[in-house]
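A protein chain is absent from this complex, but the other protein chains hold their places.
The letters A and B name the chains in turn, as written, and every chain counts its residues from 1.
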Amino acid sequence: MKKFLTLALALTVSASAAPVTLTYWQYDFATKVSTMDALIKKFEAQNPDIKIKQETFPYDAYNQKVASSVPAGQGPDVVNLFYGWLPQYVDSGFLQPLPAKDFSTQQIESNFVPMIKTSKIGGQYYALPTSVRTLAVFYNKDLFKQARIVPPRTWEDFIAAGQKIVKGAPPRFSVLGFGIQPDGQDYHVVREVLVRQFGGSPFSKDGKKVTYDSAAGVQAMTFYTELMTKYKLGVPNFFPGNNSYRDAFIAGKVGMIVDGSFAVGAIQKGAKFNWGVLPLPVLKSNGVRGNFGSYWVNGITKNAKGDKLAASIKFLKFLTSDETQRTWLDSVGEIPASRKLSGTAALRTNPVYGPFVSGLPFASSTLFVDEAGQRKAWVDAINTVLLQGNSPANAVKRAAAEEQKILDGYYK
Amino acid sequence: MDTTSKLAGGRASARPPRRRNTVKYRQTVTAYTFLLVPLLFFLLVRFIPTFMALRLSLFDWNILREQQPFVGLENYTTLVADEKFLQSLKNTALYTVIGVPLQIILGLGLALMLGRVRAFRGFYRALYFAPYVTPIVAAAWVWQWVFSPQFGPVNTVLDWLHLPPQSFLTSPDQALATTAGLVVWQNLGFQVVLFLAGLAAIPRSYYEAAEIDGATGSQAFWRITLPLLNPTIVFSVVTGTIAYLQLFTQVVNLNFTDQGGPLGSTLTVAVYIYQLAFGRFQMGYASAVTVVLFVIILIITLLQLRFLTRRYDT
Partner (left out) sequence: MTAASSAPRKRVDMRTLLVYVALTVGVIITLFPFIWMVLTSLKGFQELFNLNFLPSQPTLDNYRQVLTETRFLQWFGNSLLVAGVTTVSVLFFDSLVGYTLAKFDFPGKNIVFVLILSTLMIPTEMLVIPWFVGVSDLGLTKSVPGAYFSIMFPGLISAFGVFLMRQFFDTLPNDLLEAARIDGMHEFGIFWRIAMPLVRPALASLAIFTFLGNWNAFLWPLIVIQQPQFRTLPIGTALFNGEAGTQWGLIMAASSLAVIPVLIVFAIFQRQIIEGVVLTGMKG
């Protein structure tokens, strides 16, 4: 009788351990979706009691989609988010802190590249990336050859090269030297790279105060805006559409653009000329190097409780494992987030990925509290100089005031 | 009740004297029977959600925050000094003042012309309708090409005419007008269809009678077409104004990465609401902006209904 009871108990226990189904959300990008499908299959084979359902949404509206699921108490168990959105999702209680026993802070910080520190909120990590991005200069080798110039290493050479390549004059150009686009990646370059190169720092250590309203900030803004106003290397929105500068580069009508490693795939597929990648220029040959790093992270939401939480932790470990990072690099073409994997000789010497990887050690990522608002503050400030002839000093003041207001609103 | 009936065109006073109570009672019962399902629908799908949304204007309500403190009228006091909001209000007014008259005059003109021709009539109608059905993402891209300062055919034509090239969408001074152009272009097909339907509803016998009386073409237009078209014109003005005051889709798609145009030059109130609510998740503040927009639209609509509606005897 006792045996029978034990058996019955054992049966009910195994019955209650029916597969847990997790929902995973990310934005729709063909290779990411198919790679994730393959990874999920692998994970499910390793963990037969866990099923993962992947749901994807259009890139442009992804944040809106995730946010609107929060008040409805809906949404995924494991979610892919842009790192700059984290503070808001942490505030909403949507994300759970990563359990220290599974993801120790010390281990995270020694395994991952330094930029991931922006995912640490209130001393705790809430999410981790599989891969990271940095910026570099894409250049059209054919146009460089025609103009008989070599790839620039310093900003001075950058300007000289742009001037040799540009054809036409404002407002009608036929070829641009530099595909300037403040609302592309350029505003990151001004804030996170140029400000540092001119000897300043964009934010206070705790990220609560803007500190670029300084001589360095003004120099950075002056330098960037003069690429258009003084050196006339190009104009913003050269091509129609929301990827104006990149589309124009792919069409072969731009000498150089600053873009992220996520653009490699699109440029590889589209550009029918010889092109190359260069590290972001420096002011002097031995001057400060800088870069802007960004990344998408995977986090666990409040929807995951009990069995689901345990399963989510397993899945997140799997997503951030070295093996997954390698698969991700091979199939999606994104730089691994691990120090070790991104530092391999093969990557460092790769002609396309090398310049991006070389930027990793000094890549900083802005600690956003309101990504859309902070971005708008900078784009508008730059535009007052480019379109209305405002002085760079006033523009920096304007950006600083606006961004400080946003930070104060968050940290009050 | 009295004020509403006056505002809604004073139609109550134009009615024939009151019928017997039983008739009136029967009419009331029939009317509300017909209205039962639709009113229930509007209550559940529109009024209750609207009330829920507008209540948020009294809170510092952020979609992505756990605490949503009550702040009374603070959102409204912030609004008064919010430059972005005031700019969006000014832009919205400009769009409405440019767009509504332009699309009605062009739409009515085209509908009248289409009424005159016999050969290829259906063909022309379909062609004028085409912009209206073009999906906005495609239309916005093409519009950006057409008005591209670099390669656009418009600047090429200006060049032939030895006029200076313009910056259009990339200039804070010209972006709004260029955007309004896209909206009018897209809405034109809609207006043409609407006015064709309105013209079709005018009994032909009126024109025959006018012809017998020896009226000229323009007399017939002013005495028959225009008065009898009044319900259509009122509809077009009112819904057109409401639509322009909530202009959104074209503005967003024309400057996708910097929505609201360079330095907010094309920003409308509706786009600002969207940016606040879904870009920055400040639902409470967005809700306060919505309340202000709602009050503005309501007042304008009631005034239009009051002063534009003309009764005529059939």
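Everything that follows uses one rule, which is that a residue touches a chain if its C-beta (ideal position, glycine included) is under 8 Å from a C-beta of that chain, and two chains touch if they have at least 3 such contacts.
Source: prediction; values computed, not measured.
Student: For the chain left off this view, which of A:S68, A:Q124, A:S331 or A:N350 is in contact with it?
Tutor: With A:S68, A:Q124, A:S331 or A:N350 as choices, the missing chain is touched by A:S68.
Student: Taking the full complex into account, find the residue in A:T35, A:T56, A:N140 or A:T366 that is in contact with the omitted chain.
Tutor: Considering all chains, including the one not shown, the answer is A:T56.
Student: Would you mind spotting which of B:L64, B:L188 or B:L263 touches the chain that isn't drawn?
Tutor: Counting the whole complex, the residue in contact with the absent chain is B:L188.
Student: State which residues belonging to subunit A touch the missing partner chain.
Tutor: On the side of subunit A, residues 27-29, 55-61, 64-65, 68-69, 71-74, 239, 241-243, 246-248, 250-251, 253, 260, 262-263, 265-266, 270, 272 touch the unshown chain.
Student: Pick out the residues on subunit B that sit against the missing chain.
Tutor: Contacting residues on subunit B, toward the hidden partner: 1, 4-5, 7-8, 11-12, 15, 19, 24, 27-28, 30-32, 34-35, 37-39, 41-42, 45-50, 52-54, 63, 110, 112-117, 122, 124-139, 141-143, 145-146, 151, 185, 188-190, 193-194, 196-208, 210-211, 214-217, 220-221, 224-225, 228, 231-232, 234-235, 238-239, 242, 246, 248-249, 270, 273-274, 277-278, 283, 286-287, 290, 293-294, 297-298, 301-302, 314.
Everything below uses one rule, namely that only the chains that are shown with their structure count from here on.
Student: Calculate how many whole Å lie between the centre of subunit A and the centre of subunit B, each centre taken as the average of the chain's C-alpha atoms.
Tutor: So the centre of subunit A lies 39 Å away from the centre of subunit B.
Student: Taking the complex as given, what residues does subunit A use to touch subunit B?
Tutor: Going through subunit A, the ones touching subunit B are 60, 63-64, 67-68, 70-71, 88-89, 91-94, 168, 171-174, 183-184, 235-242, 244, 370, 372-373, 379-380, 383-384, 387-388.
Student: Give every residue of subunit B touching subunit A within the complex, in rising order.
Tutor: 62-66, 141, 144-145, 148-150, 155, 165-167, 169-172, 256-258, 262-264, 275, 278-281
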